[in-house]
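Our next item is subunit A:
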Amino acid sequence: MTANRLTRRAVLSAGAAAALATIGAPVILHAQTATLKITTWGGKWGDIMKAELLPAFEKEFKCTVSADQAFPFVPKLQASPKSNPVYDVLHTNSNEQWSSLDLGLVEARLDHKKIPNLADVYPYAISDKIVGVSIFTSAIGLGYRTDKGLKKPTSWKDFADPALAGMRGGYIIPVNSLGQCHLMMLGKIYGKGFTDLDAAYKALEALKPIKLVDFTGQMEKMLLAGEVNMGVIHDSGVLRYEGQNQPIDFAIPSEGVMALEQVLNVTPGSKVKELAYAYIDYMLRPDVQKKLAETVWYSPSNKKVKLAPKYDARLFNTEAKVAQLIQPDWKWYNARKDEIDTRVTRLLKG
Partner candidate 1 sequence: MTDHSLPASADIRLEGVSKSFDGKVKAVDDVSLAIAPGEFFSLLGPSGCGKTTSLRMIAGFEAPDAGRIRVGGADITDVPVHKRDMGMVFQSYALFPHRTVAENVAFGLRMRSLPREEIRRRVAAALKQVALDGYEDRRPGQLSGGQQQRVALARAIVIRPPVLLCDEPLGALDRKLRQSMQFELKQLQKELGVTLVFVTHDQEEALAMSDRIAVMNAGRVEQVGAPAEIYDRPRTRFVADFIGEINLFDGTWDGGRFIAGDGRSLPATMNGARPGAGAVAVRPEKARIVAPGEGAVAGRIESANFLGGQVLYRIAASGDRHMLAKETNMGAAARPVGTEVGLLWNEADAVVLEG
Partner candidate 2 sequence: MSARSVDAGRLAYYALNGAIIAFLLAPIAIVAVFALNPTPYISFPPVGVTGRWFVKFFATDDFMVALWLSLRVAVVVLLLSMLIGGACALALARGRLPGARFLTAFFMSPLMLPAILTGLALFQVFQLAELDRPVWGLIVGHTLVAVPYVLRTTLAVLANFDTRVEEAAASLGASPMRVFVEVTLPLIRPGVIAGGIFAFIVSFDQFPISLFLVPPKGETLPVVLFNYMKFDLDGAIAAASMVSILLALSVVLLLERVIGLKAYVKL
């Protein structure tokens, strides 16, 4: 059986190699070194990962890292055999980790002994709202134009200011987790709590007319272009323009900000689990955390990270600041997602 399988594989790979050779596509050589398959973000994050952090990891651990930047990660993981998953480490936002857990695609709990740096993270990073570990977080608050005579918002209620009609920006809730966070926040502000959906729907309806985007990155462009004067946005989307003379700023409402966590987790079927844990530990190292935080304006989870002053001033890197972060209950939300999607789609139509 094994022999047969090897033969078949050999034949198929030979065919693959021939096909690759004929069109001269980039050949990824899998030598005897172990390969760690991960997912990662694109943009500046991806640039620094590919240029510095991943090569350094490969060198230190004598392995190859295959980093997939092409969405959608969870369906691909789901479609691959559990015993030989297409990823060893899954990097997504928190909500997707919860749905992955439901599908048995990620570990329910990380082995703390294998990730020594977990000892140094803020409690929120490994709280019961997280499956895996949150290595960074962004804060979802309000971005606004500073040149339109707007008062700096202090409460989420300021977003409902009638003067902002048609000039406020939100998300298409079914496809964007920032929009989902905002919906939960509306329940808290206008109702009995984050799970008060009826109050949230009512409040959402009151925000019409509102401009909606699907990609997270579109909101900052809308703000920059002056298409909206205020929008729900994560802090990094605004802070990255610091020093570029753009008339936009980020405000932390008094009720708190929602956490947009960057979560890593290991797949149960991974054949290189030790390496997977080592990678997570590596990503939590203070120097790695500092590098990424100062590249993309994400707040690091490791308490020991010492940021440069301009980052230190804005990111959530003290116990007091971290206390402002509200972690959404994705397990609760995911269980109701279909029902919510139907409701908000109808609600925001027209």
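Methods note: a residue touches a chain if its C-beta (ideal position, glycine included) is under 8 Å from a C-beta of that chain, and two chains touch if they have at least 3 such contacts; residues count from 1.
The candidate set was assembled so that all candidates are chains of the complex that A comes from, given by their letters.
Just so you know, these numbers come straight off a predicted model, no measurement behind them.
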Need the partner of subunit A in this complex, chosen from 1 or 2. Which is it? 2
Which residues, counting only subunit A, touch candidate 2 once they are in their complex? 9, 12-13, 15-16, 19-20, 22-26, 28, 37, 41-46, 66-72, 75-76, 79-81, 84, 86, 215-218, 221-222, 224-227
